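Complex shown without one protein chain; remaining protein chains in place.
On to subunit A.
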Amino acid sequence: MQMQRLLLSTYFLFSPERRTANMAASGGRTVGSFLWKCGNCCFNFNTVSSNLTRQVLSRQLCVSAVLHRKNLAAAGPEKFSEEFIKKQVEEFNIGKRHLANMMGEDPETFTQGDINRSIAYLFPSGLFDKKAKPLMKHPDEDTFTKALAVEKHQDRLRGKDLFTQDAKQISLVGSRWLLKEELEELLVETISEHDYARFIQLMERLLSLPYCSVEEDFVQRYRRQLEIQSSKQQVQPLQYDQHGVAYSTGDGRRKTATGTVLLRDSGSGSISINGTNYVHYFPVLQDREQLMFPLHFMGVLGRFDMQCSVSGGGHSSQAGALRLAISRAMLSFLSEGQVETMRQAGLLTPDPRIKERKKPGQEGARRKFTWKKR
């Protein structure tokens, strides 16, 4: 109980702005537990300064800090009520007396200046910012007023039934942040990479705060909509020949091989490439599997008859070109959802890989000449 009181008092020793800073918080907790340890055992500080015991203590401190953290999380957000503040004041006074005992001074005549000096002596801090250094102040001085004001405001709103929970979220799906170049264009000034990264960081932080939907317009000004990929596909309508059989054409290219396919419905799954059977044209199993992939994926293996013509490239690239051509020809037979699944399977994307250029001073595109030591 005593431990909890002391820990809580020192948790609020530090100013609220730095409470979220990890280093300060953990420092505060270690300070609190350290003080507790000192208070219990009436340790002289000089003997504690040996490294071994400090490490032992710090190890134990860390454990208790973890436990303390867990407890806080379970308890929920703090309520800044009047009795709570009174408790804090009591704990501050007790802590002041313990500190005076530790420093060997008279607890009755221990002033705020004395407290500051003792804390600076006990916890020498190399930090430059005054607000980041450890401090111990009376709770009444500017610690809870802000939080109390916020609480009062919320109570008033609740009374008027205007206090709504933050249910509206800005939808960020389907949009992206402005690129650096676009931001530069908007603001008509050059921005460095660090500035841009900081900007994005701040915008993300803004979105993480509650009631961010109030500033939705502001946020949306700096976002761009992404285009839906599948709407870019131009699906040609089905054509019907004289017997009423539906057919469609498609062409595809891969690495200097081009192929065209005429896909006919209500067939038996026969395929002829440049006039010959596909089993003779592609003796390699891999090429035939490439041809099979779009049909098998949509489950229409035996349905279509195909007449293909292909030229250029080698056998693999011809197979790839035909695969793309078949997928494109099949689009007109399929529904929107199936088109989207085909696109996501990568059947409609032309393969951009081409032969890499040979560079001078090297034997090939990547291969270097044989290295000779002498």
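A few remarks follow.
As a working rule, a contact is a pair of C-beta atoms (placed from the backbone, for glycine too) under 8 Å apart; a residue touches a chain by one contact, two chains touch by 3 or more; residues count from 1.
In the analysis below, contacts and distances are computed from a predicted model.
Missing chain, UniProt protein name: "Small ribosomal subunit protein mS29", from among "Superoxide dismutase", "Small ribosomal subunit protein mS29", "Transcription initiation factor TFIID subunit 5" or "NEDD8-activating enzyme E1 catalytic subunit".
Contact with the undisplayed chain is limited, among A:Ser81, A:Gln154 or A:Thr276, to A:Thr276. The residue from A:Ala147, A:Leu187, A:Leu301 or A:Ala365 that touches the chain not shown here is A:Leu301. Across the interface with the omitted chain, subunit A contributes residues 269-271, 276-280, 285, 288-289, 292, 295-296, 299, 301-302.
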